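Pasting a structure here, questions to come.
Here the complex is missing a single protein chain, while all its other protein chains stay put.
On to chain A.
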Amino acid sequence: MTVQTTRRGFLAGGLAAGAALVVGFTPKGALAAGHGGAEINPFVKVDADGTLTVVLKHFEMGQGTTTGLTTLVAEEMDADWDAVAIEFAPADDSKYANLFFGGQGTGGSTAIANSFMQYRQAGAAARAVLVAAAAKQWGVAESDITLEKGMLKSGDKTGHYGEFAAAAAEMTPPAEPVLKDASAFNLIGDARLPRKDSAAKTDGTATFAIDVRLPDMVYAVLLRSPKFGGKLTSFDASAAADIQGFVDARAIANGAGVAVYGTSTWAAISARDAITAEWDFSAAETRSTPDIEAEHIALLDTPTYEARPGATLADSTAALEGAAQVVEADFLLPHLAHAPMEPLNCTIEATENGVRVHDGCQFPTLTRPFVAGTLGLDPSQVEIVTVYAGGSFGRRANTVSDYHVEAALVFDALGRERPVKLVWTREDDLAGGFYRPMAAHRAKIGIDGDGNITGWDHRVAAQPIFKGTPFEAVIVHDGVDHGSVEGIADTPYNIPAFSVGLSDWTSPMPVLWWRSVGHSHTAFVKESLIDMAATAAGRDPIEFRLSLLGDDTNADHKRLRGVLELVAEKSGWGGDLPEGRGRGVAVHKSFNTYVAEVIEVSTNDGAVKIEKVTCAVDCGVAVNPDVIKAQMEGGVGYALGHVMRNQITMTDGVVDQANFPDYEPLRIYDIGSIDVHLVPSTEAPTGVGEPGVPPAGPALANAIAAATGTRVTKLPMWENGIEFA
């Protein structure tokens, strides 16, 4: 995906009018009534009292968009940061599309990248009409008006935005608003600009979807098939009759389960425990993880597709024949759940004209038609109210809008009159599918007498993420699901005779993108193998990598070298270490961002402790440096927790992990420190939500290999021989 910084089209969809329901937040981020201010353009509103409200087309799952998008508008308008209010946009592809996707949605680490020019232009256009209105009212030239902290000034005249908003809203904004020069930025690049959502998230007032409460609302949980693809044949709810607060239990229309309704979440959960159901498993997944693993490994013997342009299996096989030595290994990475902290949930209520969906909505462009289709409505009859999302990591952006469709079915089964909130428990979440696919890899790397790679035969087997989804046409080519091989088939490393073969594993169990998608497994394998090759060649892991990135005409090479060199310097790479310690490095490009990480571990009686993580990132212009650091810290932690000890396994098709004790999250004591450094850049900004993830796992594996001599090729680590302190 290329970064577009086109100046055209910040109003891509025009200025369609219409009464939009918006959820507004005060400058401190708490829930407030919708603003009645003048809409200067779809992204900028100004109240009569001068309050500037930035309308956010991307939702907030913790990645910082409430801060990032707001920064872009506030910068161009020279706003008073602390006084700027925010609100989430309604569902409207015509105004609020992700410019990289064409529909409204957040994902692929694109929020800032696709909005950078658009939100600045929106701010600059609003500034232009406000200045024009003030010039007219004051009878001065526009060039005599300056802006500072939300105040317009000319001579002894001053006024806030609100005094000119009504007149400005009637004016035609310039087609090409003048943007600030980077040298004039006050907010973009400010390392200590406070987050917009900090206050509300530290006093309990931030509203998440699970906090939505409507008059006459019923709470619901769904009794689902214990095996993926099972169909309900019958159920018995008689034992639930005695549960206080139990309302009803009804089969949902698609046969996927029984909706259990209560006057509280607890009543619904307790009633569900008392209900028994029978299922038809004839089309269900009934295999167990050891068999599934063996099937993946077997698929590596004969890859179905060639996935790397430029070299075939025949080429790499030939190149390997003359090699002085061959490094070879199989890798196996497990199914993983996203387990966002806020369990999935969705509330639906009837409106005069259709329904209103309350959700931390990641992909309105899909949720709208999927909910409409489920209820026999037109998408225009589905309103979406977006609120804060308690994490996602990919789970809330679902190719089939699974939990919204469920909520619609549960709302439908009760008669479509009362508002219904469907809540998933943590057990529902971990057993609910849409996992990061299991991935098996096999590699043979030839090394010559000088310690250089001569050829690389790489193979991947995984369940495809995009095949059969609305994204297939864009991401699947010649049978190759790019989501299975991204990060390895397109690695910028300069490696001769490098082939990548791919085979698909299939199952009725749904899989999904998981923070960094294919990179979550390809980077682990690639960067582990590079270290194994460096060791075999007797070369330093960073020097070895730099030697594969030596092309000065290649922008990827330059930027990967930049983060490698910075991380080497900041981590003290090459310096002496106490007995029992080891360092590991990994570098990876994903979502057009370049990240290198060095991890230092200690060992004590065989138990490994992660002492220090050093991270260097190049994501172009750093709009909010502290948010970028936070995303790197979070990405590193998310990756390491899973690599250390998480997996989803099945026995006869039933998921073995019930709740967090079986899917133990990263804890505060697991990582000593994380130190993040930004490469200064004037390139267009790229994403940061995902790119911190891919290098962390292999950097840890490489550090463990350096400290102990043990090479991890099967995850999670602690199920496969590594003990953590």
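What to note about this one:
To be clear about the criterion, contacts are C-beta pairs under 8 Å (C-beta built on N, C-alpha and C of every residue); 3 or more make two chains touch, one makes a residue touch a chain; residues count from 1.
Keep in mind that, in the parts below, contacts and distances are computed from a predicted model.
Entry comment: the absent subunit's protein name, as recorded by UniProt, is "Isoquinoline 1-oxidoreductase subunit alpha", drawn from "Isoquinoline 1-oxidoreductase subunit alpha", "Octaheme c-type cytochrome, tetrathionate reductase family", "Urea ABC transporter ATP-binding protein UrtD" or "SufD family Fe-S cluster assembly protein". If you put the hidden chain back, the residue from A:483, A:541 or A:637 that touches it is A:637. Checked against the hidden chain, the listed residues A:123, A:257, A:343 or A:394 yield one contact partner: A:343. One chain of the complex is left out; on chain A, the residues touching it are 60-64, 194-195, 197-208, 210-211, 213, 219, 243-245, 264-266, 269-270, 339-343, 388-393, 423, 425-426, 626-627, 630, 633-638, 641, 659-661, 665-671, 673-674.
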